[in-house]
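Yeah, one chain of the complex is gone here, protein chain that is, but the others are all in their spots.
Our next item is chain A:
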Amino acid sequence: MRPGLSRRSVLAGAAALAVAPAPPAATPARTHTIVMERMRFGPSPEGLRIGDTIVWVNRDPVRHTATARDGAFDVDLAPRASGRTVIRKAGTIPYICRLHPAMTGRLVVAP
């Protein structure tokens, strides 16, 4: 017979639950912008996470693409157009403009 013990355990458990921190809420996905201007990609945003969106903005008078070397994304942008991609995986993702191979950049996505 251990009703006392059992009740203490239940109470202790309830107390523990009451003070335990809530599980961390999922970080809401964010939106970041990378500008293509004067034949360059702007700086890569810090703190990228899976689920975040990248908005690519082409400010040049010529067509560009933002193309992941591993094929993860390929956004084709007319002059002055913008487009978006959602990040689906962690790690370092190098990208180029397929039309201007000297234009390069990379996303660093937290695991």
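Everything that follows uses one rule, which is that a contact is a pair of C-beta atoms (placed from the backbone, for glycine too) under 8 Å apart; a residue touches a chain by one contact, two chains touch by 3 or more; residues count from 1.
Here is the rule we go by: contacts and distances are computed from a predicted model.
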Candidate names "ABC transporter ATP-binding protein", "Putative membrane protein", "Monovalent cation/H+ antiporter subunit A" or "NADH-quinone oxidoreductase subunit F"; UniProt protein name, chain not shown: "Putative membrane protein"
Touching residue (missing chain; options A:Gly47, A:Pro79 or A:Pro94): A:Pro79
Chain not shown: contacting residue from A:Pro28, A:Pro43, A:Gly71 or A:Pro101: A:Pro101
Positions on chain A where the hidden chain makes contact: 38-40, 60-63, 79, 99-103
